[in-house]
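Okay, handing you the structure first.
Shown here: the complex without one of its protein chains, the others still in place.
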Amino acid sequence: MDVLGSLAGGFATALQANNVLFLLAGCILGLIIGVLPGLGGTSGVAILLPISVYIARDNSATTAIIFLAGIYWGALFGGVVTSILFNIPGEPWAVALLFDGYPLAKRKGKPGVALASSFMASWVGALFATILLTFLAKELADVALRFGPAELFAVFVLSFATLIGLGAESPMKAVMMVAFGLLLAAIGFDTITGEPRLAFGQISLLSGIGFVPVTIGLFGIGEIIASADEAGIGYVEKIAARVGLKDILETFAALRKRIWLVIANGVIGFFFGSLPGHGATAGSFLGYGLARQWARNKEDFGKGEISGIMAPQAAADASAVGSLVPMLALGVPGSPTSAVMMAGLFIWGLQPGPLLFIDHPDFVWGLMASIYLGHLLTFLICLTAVPLLAMIMRAPHGILTPFIVIISVIGAYSLNNDMKDVAITIVFGIIGYWLRKMKYPLAPLVVALVLGDSTERELRKALIGSQGEWSVFFVSPISAILIALAVVLLALPLIGQLRRRGTAQA
Amino acid sequence: MLTALATTALIAAACGGTAQPSPTAALTAAGGTAAPTTAPTAAPVLSRPVEFVISTAPGGGSDIYARIWIAAMEKEKALSTSVLPVNKEGGAGAVAFTYVFEKKGDPHYIMVTLNSFFTTVITQKLPYKATDFTPLANMALDPFFLWVNADSTWKNAGDFVKAAQDNALTVSGTGSKQEDEVLFRRIQDLAKTKPFNYVPQSGGGAVATALAGKQGGVVVTVNNPSEGLGLYQASPPKIKPLCAFTADPIKEGAYKDLATCKSQGLDITDYFIVRAIVGPPGLTAAQTTFWADTFKKVADSADWKKFMTDNALQPNYLAGDALKKLFDDYNKLHQDIAQKNGWL
Partner (left out) sequence: MRPYQVATAAIFLLIAAVAMFDTRSGALPTSAAGVPGGLRGGWYPFWSGAVVAVAAIVVGAQTLRRPDTEPGVFKDRGAVLYLAKFILPMIVTTYLMSDKLLGFYVATAAYVAYYAGLVARYRWYWAVLAGIAIPLVIYLVFEVAFKALLPKSVFYPTTPF
């Protein structure tokens, strides 16, 4: 087989000593960067781009891309650590991990299982995504091209349908939070007409309210205030964050039970990532929502259910792999991180796009092989390094509490290097504390805030294309099926409720 | 604990040593290049690391250019201090512009431009003008091409114009009221077409993909050469350029012999994306010259020249009064378009 032969050649390239060395260096640097607040894969690759220039000069462009890809994978694994241990998302797509990762670590006292779950899911999801990338990159790129605004809008509607009611005791409060999230997402420039909305003449509001600072506030700061309130000041629950052999075995058993879920999410995430501009974040939310819909124990989600960690993480990592599809097959970036990698290609004198397969096969297949190797390396490093990382958790509370506040601030600031985002984090920290107290669910608010902008944009883009005809959403079979599915998902619980009421009265 | 502290102290000392350039090194860098002109002050222009401000996210539009120049600067050893790229995304560039504007007279802040540098400042009623900034150097003009899907029956710009006069075509571009829409409004005025149905996207890659997949019925875009290259080189090609909005046909590279749109009846030859570098308002002549000379070295570097050829950029190094005139022209052009379309 042609592909297998090329892949074998790729492994021969990737297994050269200097390539393995730089892959390892990249993975470790990526892990560190992923764990640091506010620095993720995108900024990590961007920060180390200048170094890659020297690597490309002294070795080859293949070594340089393997190094950068290593950073990408390392950061994907490292980004989950602060979500699970501190309730502070290190990266946008790690937001979905807050819903079950932190509860499993804190309330159920199993940080080892929570961390190991996300690492294993990452690895399995990425493995399947990489197999798809190896064999189907060009075909998938063609399919992704046909995915227009109407289809994307339908996907977002489906995401909402699977996530509504998440962690809510009162359905009306959940509805309120979803709509409030959409409202917050709308602040600032209208992306279609460029007109300001809900900015009330404030220049600082024009650029909108980003979901990362809001989420850090609602979950990270809000949680600390809440625990200060519940248990007295300075109280943060101590988590014994050690991945012991027992935890790993337990996680492995849990993974075996959920293997199809993880694989399915790997495939979904991969497809999402291959749509230019819609990367890991939307994929991880959809993965979480579908896992919850499929599960029999829906009510356990949001309270530390392992599926709620594995599904979004598998989807997120797989979509990072998928984001290489448009870069390699079409020469357009699939995600912000792959966009920076493309900048690297330009700097090393390569032209991203399909000609790479013909002109530089070593480069393409070396990169592919390094994805298999890089994920395996990162996975192994993670399992051994987590006890070290988690030493921070044993710090005394008088240090840990201000430390969490400070890393929340860094996380919010580093996104756009803007103090406005820090102010947003603090304000939403207080709002999050109060809403917790008033028993409003925060997850629907965050989901709506994250997906709100894209949903509106795709809706209106589709309507512009159809000159205002709403039938556009039903002409395309994909979008019609997805919307019908969403309606069924929304209607089912309502029907169930009515039925229960009916039998109760009879 | 003690060893850790000692190590960090060591790192700090070592890095302090490299980050703070020796004054003499900076002086030779400044003096060496500015020698032919006058060097009014003996002090070095730069005394600490420079922030290269970028108004898009990492990987977006102008970001790639800034990073390529920084890499070239390092390779050519054009500068003795380090240059740090700082992304300040948001408000269609307003966040970055305001940040640099507030650093009046400080040569340690420079910014890469794209045309939102003109449009955003005009349409958003910001308390400053694009011409308030100190223009340092223009590196290239990035042309627009007229792109259609690969299976389109249109052979040239004339076919497109005729179709656009009969029907309101769905077109796509980056952002709203920014360079792509500006160009489409100019085409509309010039060729008296029906108003275009303009679909704004989040970036140039998304625009090219929308055309390749005919998403939402998009039939035409005005992508830059670099944005469409991958899709054009795919086998079979997904999209193809009909013509270039340039004065002369493309001479070399992947788009060799692409005709001008002017030769096909669409006479726009004066609109490009300005890939330039500006500084905060109020830089002195010496500081301006220093930066202009530094970027001259980048403009002459082999890496940058290869990139320009590969991506059909028009080499156009400008500094001083010629650059000031270019900025004035573009500012006026965008002011007029905004006025005409009621974008103010």
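Lettered A and B in written order, each chain numbered from 1.
The rule is simple: a contact is a pair of C-beta atoms (placed from the backbone, for glycine too) under 8 Å apart; a residue touches a chain by one contact, two chains touch by 3 or more.
Just so it is clear, the structure is predicted and the values come from calculations on it, not from any experiment.
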Contact set of the excluded chain (shown chains only): A, B
Selected residue (touches chain absent from view) among B:Val45, B:Val86, B:Leu231 or B:Ala244: B:Val86
Among A:Leu15, A:Ile47 or A:Ala295, the residue in touch with the chain that has been omitted: A:Ile47
Hidden-chain contact residue, picked from the options A:Lys246, A:Lys437 or A:Arg499: A:Lys437
Missing-partner contacts on chain B, residue numbers: 8, 11-12, 15-16, 19, 47-48, 51, 82, 84, 86, 195, 197-199
Contact footprint on chain A, counting only the chain that is left out: 33, 36, 38-39, 43, 47, 170, 172-173, 175-176, 178-180, 182-183, 186-187, 190, 192-193, 195, 197-198, 200, 221, 224-225, 228-229, 232-234, 396-399, 401-403, 405-406, 409-410, 413-414, 417, 419, 422-423, 426, 429-430, 434-435, 437-438, 440, 456, 459-468
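Assume only the chains that are shown with their structure count from here on.
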Separation of chain A from chain B, taking each centre as the mean of its C-alpha atoms, in whole Å: 30
Contacting residues of chain A [partner chain B, same complex]: 42-43, 45-46, 49-50, 53, 144-150, 188-194, 203, 206-208, 276-277, 326, 329-333, 336-340, 342-343, 346-347, 349, 351-355, 416-418, 457, 461-462, 464-467
Chain A partner contacts - residues on chain B that touch it in the complex: 57-60, 63-64, 67-68, 70-71, 74-75, 85-92, 94-95, 98, 123-124, 126, 168, 170, 175-177, 197-203, 205-206, 208-210, 212-218, 227, 229-231, 233-235, 238, 303, 306-307, 310, 343
